[in-house]
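Removed: one protein chain of the complex. Kept in place: all other protein chains.
Let's look at subunit A:
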Amino acid sequence: MPNRVHNVGYGDRTPFLNAAASAKLRAEIDEQLDLQVAEWYANVPEAAHLEGRNVDSAYYKRHLIETAWRIRLLRVAESKALAEIAKRSPEAAQVWANYEQEEMLHDELFIADLEKVGVSREQFLDTEPYLSTKLLTGYFSYLLDHEGPLGVVAYSYLVEYVNVKLEPKKLEALKGSVGESNIGGQINHSHTDINDDHPGEVWAAVRHLLRGDDDIAAFKRYLREHQSILAQYFEELYQDTIVKAEKQSV
């Protein structure tokens, strides 16, 4: 009787990209992300709001609330992704498990910063996530059910690349606008991303999941699609805080 065991990474696990080809593709991907960042600043309303001198209090608090919710919701889907990754590449699964171990409880860092600006844990729990956040969570489920885990991992590469590149500038600005003693959780979160080289960790998982040119094309598409959904979130945040306050003041 033939062995019917499948999907446990028993096949050829030689990466599609050797080390040099992987580094070359990563540089190409990073160029794409730099362009996406430029598009972000050009098109998303108040994209640089948290980097400015005057930060709208409602915008800031709601952004922290949503960030904590996003971490809480996505860690469930990202844990499901681990099982799918392990079926394809145990090497990628090992990297992904370590990355998730480091990120899993970071919602608490943002909740701690919320408490510093007067938003209690109860107020956080009473706030329903935005539709865009729910849609992002749903998109992860769609990807895992129908396209595989590469799209979920692509999201992490996007946010880790952008965080390491832009978060230090934002945190320096927030030290002035919100106060250094009030943003300790966000500073701690940034420490992890930088100290543990999270973009590099996620890329190591990506490399083992890429099995051909179709996967590379899909990876580039996932990066654009995730950015589109995140842009919807920032539009929703802007409308719900800054625009709403402007309308009420008229």
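FYI, a contact is a pair of C-beta atoms (placed from the backbone, for glycine too) under 8 Å apart; a residue touches a chain by one contact, two chains touch by 3 or more; residues count from 1.
Just so we're on the same page, contacts and distances are computed from a predicted model.
Of the candidates "Aspartate carbamoyltransferase", "2Fe-2S iron-sulfur cluster binding domain-containing protein", "Cytochrome o ubiquinol oxidase subunit 1" or "ABC transmembrane type-1 domain-containing protein", the chain left out of this view carries the UniProt protein name "2Fe-2S iron-sulfur cluster binding domain-containing protein". Checked against the hidden chain, the listed residues A:V44, A:L74, A:L109 or A:V152 yield one contact partner: A:L109.
Contact with the chain that does not appear here is found for just one residue of A:R26, A:H189, A:R207 or A:H226, A:H189. Annotation for subunit A: contacts to the undisplayed chain at residues 101-103, 105-106, 108-109, 112, 184-185, 187-189, 191-192, 195-196.
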